[in-house]
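Heads up, one of the protein chains got dropped from this complex, but the rest are sitting where they should.
Order of writing sets the labels: A, B, C and D. Residues in every chain begin at 1.
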Amino acid sequence: METQSTAADFLPIIFQVIVALGFVVVTLIATHYLGPKRKTADKLSTFEAGVKVVGNARQPFSIKYFLIAILFVLFDVEVIFMYPWAVNFRELGMAGMVEMFIFMGTLLLGFIYVLKKKALDWN
Amino acid sequence: MDIAFVIEKFILVTIIFAISLLIAMYSTYAERKVAAFLQDRLGPDRAGPFGMFQPLADGLKMFMKEEIIPTNANKWLFMVGPGLAMLTACIGTAVIPWGSDVQIGDRIVPLQVTDINVGILYIFGVVSLGVYGVMIGGWASNNKYSLLSAIRAASQNISYEIAMGLSIIALLLVTNTMSLKEIVEQQHGWQWNIIYQPLGFLIFIICAFAETNRAPFDLPECETELIGGYHTEYSSMKLGFYLFAEYINMFVSAAVMATLYFGGYNYPGMDWVLLNAGPLFGPLIGTVVFFVKIFAFIFFFMWVRWTIPRFRYDQLMHLGWKVLIPLAIANVIITGVVIAIIEKF
Amino acid sequence: MEQLLLLLIFLPLVGALVTTFSGTAAKHVALFSSIVSLALTIAVVCNFTPDASTQFVVNYPWIQDLGISFHAGIDGISIITVILTNVLIPLIILTGYKHEYKNGNALFALILFMQSGLLIVFTALDAFLFYIGWEAALIPIYFICAVWGGKDRIKVNMKFFVYTIAGSLFMLVGIIYLYLQNPAHNFDIQAFYNLNLDGAQQGWVFWAFFIAFAIKMPVFPFHTWQPSTYTEAPAVGTMLLSGIMLKMGIYGVIRWLLPIAPAGLQQWGYIVIILSVIGIIYASLIAFTQKDAKRLVAYSSIAHVGLISAGIFALNTQGMQGAMIQMLSHGINVVGLFFVLDIISSRLKTNRISELGGIAKQAPILAITALIIVLGTVALPGTNGFIGEFLLLMGVYQYNIWIAAFAGLTIIFGAVYMLRMYQNVMLGKTNDLTIGFADIAGTEKVVLYTICALIIALGVYPKPILQLSEASVQHLIEQVTQKLTSVN
Amino acid sequence: MENMTHQLQGVPLNHYIWLSAIIFTIGVVGVLTRRNAIVIFMSVELMLNAVNLLLTAFSVHSNDPSGQVFVFFIMALAAAEVAVGLSIIVMVYRNTQSIDINVLNRLKW
């Protein structure tokens, strides 16, 4: 069995976050005041390789990306289930392994389905 | 409240933080030098001896440049983006064991910010958060190229994250713990996990390249297609943050790889060294070894960048989903079965 | 012997099934089936011992878990209604012979189906079975009236249906209540009789049942569905409704309400009687003003039924006997009346009294038979109506002289408006409309002759019928009085 | 160190309950008052997370791992729900160019 982590073990992480956050904020503020400020309309407009800006960037994009995101959510969450199993692999023994393989088999079925449906083909 | 504990941790955090910044800075320098070496030219050589102060000059320039926030952009998110990218890059180092415990006076100081029992998950979480920095920046810029690049970056990252997670699972089957410290301890001497998990490591390192958006997976920054990538609209230190975050990420992933697969601060014959070098220097030698491994990985990263051409986007997705994920699953199954056979349960 | 009853009940069902699929021969099949039923009825009557016992009993477990069984039998009371049903159904089918119905086989099948339901109602000795039959008889008549009815049929029938079903749902609650009170947890009628309910409980049960029966009969003020439904229904539907269906309510009161909740009856009976008398007067007055002969007969029917219900609720032998005989006579008479009107309307397309007249000259046979039927309806001595109404009035008289006086008015009223109608329709000058009126022939003759024969036969020699029911009625009254004394 | 750990561990259960209840209520109010399908959906997720938090708290409090296992289930199924839900929202968006649920009132009662 794992050693139980206590809340105190996570405290140093907060220290690190504090340090990093401090650094980031201070630097951002510092650069804000350090740099010169000579603003022109051209400079502030969106850069599209020097060509005139066409439309707004807030528009629908390929559904493929969305599909990838959804698939990620699903697969990643399923993978999460394997972590406790992997850590306790030896304690769970044969039964645990068979069960997890069935689980992975199901997952694989889904994966194959996704592949066959050509959800992951780019062109 | 235990003041000594807090002080100790703050000192350690600051040191690690400084080191990672330093390494990131000099990685930029190293990158140019390596590139120059590989392309048979000199590289930066003006600022200081061998151009040693080049990174400092670059940093200063970042500070002093004009800060531009495009009028169409969403101001707050525009600033949060790079900040978040930097922040997540910086906190990833918290769980990496830099060396075994050193004894300073009576006090035993672990060379690790904290050893939590879900260290690997922590790293994963932080790495996933990094995607937000890119996404937010790309979206807030309100620039089609930035957005497209951000989305590409995000989908690339998440695609490879699955394979990465799966390759780690195979490793966990071997180690039975998620604490990085324990994983390192198990690899005492020369029993590095690379021996048990060569395939896992291969998958992991490929994914690591993709996760850090390094060549050959640097599609989000592909100049020919997307101008500057998700940070097209950025300037000054905000741009600096994105670039920096990338190098820090490289450093972190090198450290993680060294920890997980190459024994961390372990090296053959370390017992003898530890016995003779004393409670302070013995572990520090381990730390040095660890950094050597990290540098080797960083060098490898750079070497690959200047050797292998960039993937096409479809090739990238194809590799991630159709090759690495099945391979990783197969790896898990094989590992499981082999362990089961060896342990005969 | 039991098989006889089962046959009686299920033969029409089989008949209905065959009729549905027999194409153009449907009406013959239906008639054949109903005549076989009639023959069976005669067999039953011949085998019936006129005492208080229940005969031909069948008792099969049906849904045992719920204490429901297929328990049926015939005693002196139910035999009257069984005779009524099985005599009238062939006649009604015959009346339908002349009409060209769309989907005629469905119509005849539904009639037979309904016959089955009615027979279940009249023979059931299990409250649940009774309820099932009650509803089973409703569905076919609903369809008959709504498919083959007049132009307002949909609305009118919905009213009729909702009224009836509302009543029956209350009855269902009453039945469930009794079931729960019954320690044996079944629906057996004898067990229900033996329940010891206190006065208040009986009061509730009384109302639960009474509303259902009152709507069916219909007693004032639950009658509002009736005239329009009768008017809109096709002739066969009207005959079924008025001739047989109406008796379900009366029978229900006698079979279920009286013996189970006599105390409730005692408590609330006076209200019912008053309502009945109000109904009689009200219906008669309305009947006076009717311009449509069919509506007039409908209202007369309410008046007659009012008298029957008053007679029953008077709770004495005369009233009860009168109710029995009047059920039969009224059924026959009213079917006759409606048939006469149907003959007229099918030839002249109208039933408005003012448009008719002088039919007697053109169609003397029709006029004579119609006269006999009208006389029977107005209870002329020597016709069947007389015996029933006389006994009923006697019964009511014993209960309260003033009520009897008011009820007696119906006879006079009835005579006035019926005869006036007869006069206006049959006698008088032949007008343009009635000039080409053809006299009755074929099946029409068969039906009307039979009806007239029955009217006269029952009027002259009612003894066999009275004998059939006497013992049972006597027994019922005894039972009720006994129970009343035990409660009080 | 001991002291600190103790303090961290010693957050009374009631606080968790109140916190979760508040988060949950925020979620409910969000669902009921917002008109944007995505925001509604996020409010729902907030409700689920309140549940997760509370389950974990109870689980630790009563030293019974099943509560945390339940959290896993909730997360997994919430992920499935997210996948389906977002797809539905995208589908609706493609047909209507809007994710305001007020637009979706062609079916009236």
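What we mean here is this: contacts are C-beta pairs under 8 Å (C-beta built on N, C-alpha and C of every residue); 3 or more make two chains touch, one makes a residue touch a chain.
Definition applied: contacts and distances are computed from a predicted model.
Colleague: Which of the following is the UniProt-recorded protein name of the chain this complex doesn't show: "Na(+)/H(+) antiporter subunit D", "Histidine kinase", "4Fe-4S ferredoxin-type domain-containing protein" or "NADH-quinone oxidoreductase subunit N"?
Modeller: UniProt lists the chain that is not shown as "NADH-quinone oxidoreductase subunit N".
Colleague: Specify the shown partners of the omitted chain in the complete complex.
Modeller: Across all of the complex, the chain we cannot see touches A, C, D.
Colleague: Thinking of the whole complex, not just what is shown, which of C:Val57, C:Val147, C:Leu195 or C:Leu371 touches the missing chain?
Modeller: That would be C:Val147, which touches the missing chain.
Colleague: Where the complex has a chain not shown, which of C:Asp65, C:Glu100, C:Asp198 or C:Asp432 is the residue touching it?
Modeller: C:Asp65
Colleague: With the full complex in mind, choose from C:Leu17, C:Ile35, C:Ala52 or C:Ala166 the residue touching the hidden chain.
Modeller: Answering carefully, the residue with contact to the hidden chain is C:Ala166.
Colleague: Considering the whole complex, not just the chains shown, which residues of chain D touch the missing one?
Modeller: So the residues of chain D touching the missing chain come out as 13, 17, 20, 24, 27-28, 31, 37, 40-41, 44, 47-48, 50-51, 54-55, 58, 61-62, 64, 66-67, 69-70, 73-74, 77, 80-81, 84-85, 87-89, 91-92, 95-96, 101, 104, 106-109.
Colleague: Which parts of chain A face the unshown chain closely enough to count as touching?
Modeller: The list for chain A reads 109, 113, 116-117.
Colleague: Would you write out the residues of chain C that touch the absent chain, in ascending order?
Modeller: Touching the missing chain: residues 62-66, 131-132, 135-136, 139, 143, 146-147, 153-154, 158, 161-162, 165-166, 169-170, 172-173, 176-177, 179-180.
The rule is short, and it goes like this: only the chains that are shown with their structure count from here on.
Colleague: Please work out the Cα centroid separation of chain C and chain D, and write it as a whole number of Å.
Modeller: For chain C versus chain D, the centre distance works out to 67 Å.
Colleague: So the centre of each chain is just the mean of its C-alpha atoms; given that, what is the distance between chain B and chain D in Å?
Modeller: One centre to the other, that is 32 Å.
Colleague: Can you work out the whole-Å distance between the CA centroids of chain A and chain C?
Modeller: Those two chain centres are 82 Å apart.
Colleague: Touching two or more other chains, which residues of chain A qualify?
Modeller: 11, 76
Colleague: Which of the residues in chain A come into contact with chain B in the complex?
Modeller: 2-5, 9-13, 15-17, 19-21, 23-25, 27-28, 30-32, 34-39, 41, 43-49, 56-58, 61, 65, 68-69, 72, 75-76, 79, 82-83, 86-90, 93-94, 97, 100-101, 104, 107-108, 111, 115, 120-123
Colleague: Please output the residues of chain D touching chain A within their complex, sorted ascending.
Modeller: 1, 4-5, 8-9, 72, 75-76, 79-80, 82-83, 86-87, 90, 93-94
Colleague: Touching chain D in the complex: which residues of chain A?
Modeller: It comes out as residues 6-8, 11, 60, 63, 66, 70, 73-74, 76-78, 80-81.
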